[in-house]
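A protein chain is absent from this complex, but the other protein chains hold their places.
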Amino acid sequence: MTALLGEAMTGGYGGADILHECTIGVDDGEIAVIVGPNGAGKSTAMKAVFGMLNMHGGTVTMNGTDITKLSPQARVREGMAFVPQNRNVFTTMSVEENLEMGAFIREDDYRETMDQVFELFPILKEKRKQPAGELSGGQRQQVAVGRALMTKPKVLMLDEPTAGVSPIVMDELFDRIIEIARTGIAILMVEQNAKQALHIADKGYVLVQGRNRYTDTGEALLADPNVRRAFLGG
Amino acid sequence: MDFLNAIVLFSNFVIVPGLAYGSQLALGALGVTLVYGILRFSNFAHGEIMSFGAMIAILVMWAFQGAGISIAPLPTVLLALPFAIVATVFIVLGVDRVVFRYYRVKRSPPLILLIASTGVMFLFNGVIRFVIGPTDQRVDDGARFILRVRDFREATGLSEGLAIKTSQVISLGAAVLCVAGLFWFLNKTRTGKSMRAYSDNEDLALLSGVNPDRVVMFAWILAGSLAVVAGTLYGLDKIYKPFTYLQLLLPIFAAAIVGGVGNPVGAIVGGFVIAFSEVTLTYAYKKFLGYLLPSDWAPEGLAQLLGTDYKFAVSFMILVVVLLVRPTGIFAGRTL
Partner (left out) sequence: MTYTRNRKIFLFGVMAFLLIMVGVLQSWSLSLTIINLCIISAVMALGVNIQWGYAGLFNAGVMGFAALGGLATIIIAMPPVPETWQAGGMGVIFAGVVAAATVLICVFAYRKLKPNRLYANLTVAAIAVIGFFTTRAIFEPAVTAIELVQPAKTGYLGGLGLPVIVAWPVGGLLAAGAAFIVGRVALGLRSDYLAIATLGISEIIVAILKNEDWLTRGVKNVNGLPRPTPYEVDLQNAAWFIEFTTNWGFDIQEASSIFVKLCYMGLFLAVLLFVLFLSERALKSPWGRMMRAIRDNETAAEAMGKDVKGRHLQVFILGSAVIGVAGAMLTTLDGQFTPTSYQPLRFTFLIWVMVIVGGSGNNFGAVLGGFLVWFAWIEAEPVGALLIDFITLGLAEDSPLRLHLLDSAIYMRPITMGLVLLLVLRFSPRGLIPEETGGARTR
C-alpha cells in the first residue's frame, strides 16, 4: 500500500484541463521527484494531490484511504504537509513562532518536534528569535520545511524547495531532505534542477503537458538516454 | 520663575491634553488597524461603533446613577464600560455575520467591503440618534479633577497653574492597560499568534490549520472592545456628542496610516503623533512666549499657528506628507 497515491488525476484551475490521467505516488521513507519542462504541470500535479485543484477524474489515497474529497486543511490533519514555492514563511514572525504556527493543529506537547527541527537545521536554533523575513533565502527555506515538519507529517510535499538558492545551499538542502526521508517520512517534491534531484530520488516522474511521460527510479531515469537527451540536457 | 511658569503653562495646555487625546486616538486607530490587518478593508463604520459603545455606556451609567450605585471619586461610566463592551461586541459580531461575512466568503475587493461599511455607518448613525438623540450628554460625574489649578498654584507659588482632569489620567491609564493587554494577547497566546499569522500570510495560515472564522471573530471582539473604550473615554474627556465621532474618523485613519496600516505599534505611535501635532499647532503661544522672551519681544497676536477649527487640517497635512514621502507609514507593513 502506497503512503500517498494520486491516480489518473484529471483537472485544472477551472478553465481547460491541465492534468490528464496523471499518476503520482510515494512510499514511506522514499523520495519521489516530479520533473519536466516548464508548463508541464509539475506544480499542478502536486496541488492536485494536496486538494487545491478542481479534479473531475481520478482519486487520491493515503495508505489506502480515499481522501479525494478532503480540503487541503483536512489533508493536513490527515498527515500531509505542504511547503509552497513562494510566500512559505510568516515574514513578520520569529523563527520560533513560525515553527509554533506549524504545530498549530497539534494539541499535544510539540517541544520535542521543535528540538528535532533545530537538530536538523542548527542555524534556525541560533536565529530562533529573529523575524523570518530577515533571513537569507536558504535559511527561509529551512524555516519553511521546519514549519511543515512540525505537524509530524507522514508525507512532506515540497514545491521547488531550491528555487532561487545558490548551488551550495541547494546541496545542503538536498542532504537535509534525505535525512528527513530516513526518518520514515514520504517526500514528494517538484524540482527545476532535475539532474541533482533525480540523484537523490527513489522514484522519478517525468511529466509533459500534464501527462506521465516516463516513470522509473531516479537512477534509471538518469541512465535513460531518451530522458537525458530530452530533459536533462544530454 | 518665568521659565518654570512657561513649562507649567505648556504642560497644562499641550502636554496633558495631548497625552489624553493621543491615548484616545491610539485606541481608535488600533481598532481600525486590527480590522485592516485581518479583514483587509478600511472600516468607515469604526467612528460610529465608538459612538455606539459610548452610548450604551451612558445608558448603563444612567441606570447605575438611578439606582444610586457609584464608584466615586471615579466616574460611574467606568463601571458601565464592561456592559457596553459586551453589548457592542455582540452587535458588531452580528453585523459581521449579516453584512461583512458574505463579502469575505466571496472574496470581494476591499472597496466593496468599504462601501458596505459606509452602509453600516449610516445605520448606526441613525440608530444612535434614534435612541439617545442628537444632543450632548455629560458623562463625567465623580471627582472631575485630580489636580486643580488653584491647588497647584498654592502648592508651588507659581502664577501659572496645572490642572489634571480625572478623565485625562483614566484615558492614559486605560490606553496603557489596553495596549499591554492587546500585545500580550497577540504575542503570547495561541489565538493571538494565529491572528498575526493570518494577517501576515493568509494562505499559509490556512495551511497551518488556522480557522479563519475564529480569527475574524477575535478581530471584531478586539476592535469592538477598543472602540468602546476609545469612544467612552473621548466622551468622558470632552463631552458625548453623537456627531463628533464621524469627524474623529479622519484623525483615526490618519493615525493608522501614519504608523503603517495593520501595524499595532504604528497605530499607537500614529495616535500620539497626530494628537500632539494637532495640539501644538493649534495652541496659542502668546502667553508662553511672553514668559520666555524679553518683555518687548512678546508677540502682539495670539501666536497661534492654526485656528482650532482647522485641527482636522493637521491630520490631513500629516497624512499627505506621509503619503508623499513614505506611503507605507513609519512602520512599514500590513501585519499585526
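Letters A and B name the chains as they come in the text, with residue numbers starting at 1 for each one.
We take it that a residue touches a chain if its C-beta (ideal position, glycine included) is under 8 Å from a C-beta of that chain, and two chains touch if they have at least 3 such contacts.
Remember, it's a predicted structure, so these values are computed and weren't measured experimentally.
J.: One chain isn't displayed here. Which of the visible ones does it touch?
T.: Per the touch rule above, the missing chain touches B.
J.: Thinking of the whole complex, not just what is shown, which of B:L111, B:I239 or B:L293 touches the missing chain?
T.: Touches the omitted chain: B:L111.
J.: From the list B:A6, B:I56, B:A254 or B:V269, pick the residue that touches the absent chain.
T.: The missing chain is touched by B:A254.
J.: Of B:I164, B:A313 or B:I330, which one is in contact with the hidden chain?
T.: Residue touching the absent chain, from the options given: B:A313.
J.: Which chain B residues touch the hidden chain?
T.: 41-42, 44, 99, 102, 109-112, 114-116, 118-127, 129-130, 133, 246-247, 249-250, 253-254, 257, 301, 307, 309-310, 312-313, 315-316, 319-320, 323-324, 327
Criterion: only the chains that are shown with their structure count from here on.
J.: Please tell me the distance, in whole Å, between the geometric centres of chain A and chain B computed from their C-alpha atoms.
T.: From the centre of chain A to the centre of chain B is 47 Å.
J.: For the complex, which residues does chain A have touching chain B?
T.: 72-73, 76-77, 82, 84, 87-93, 97, 100-102, 104-105, 147
J.: Under the definition above, what is the set of chain B residues touching chain A in their complex?
T.: That would be residues 190, 193-194, 196-197, 200-201, 203-210, 333, 335 of chain B.
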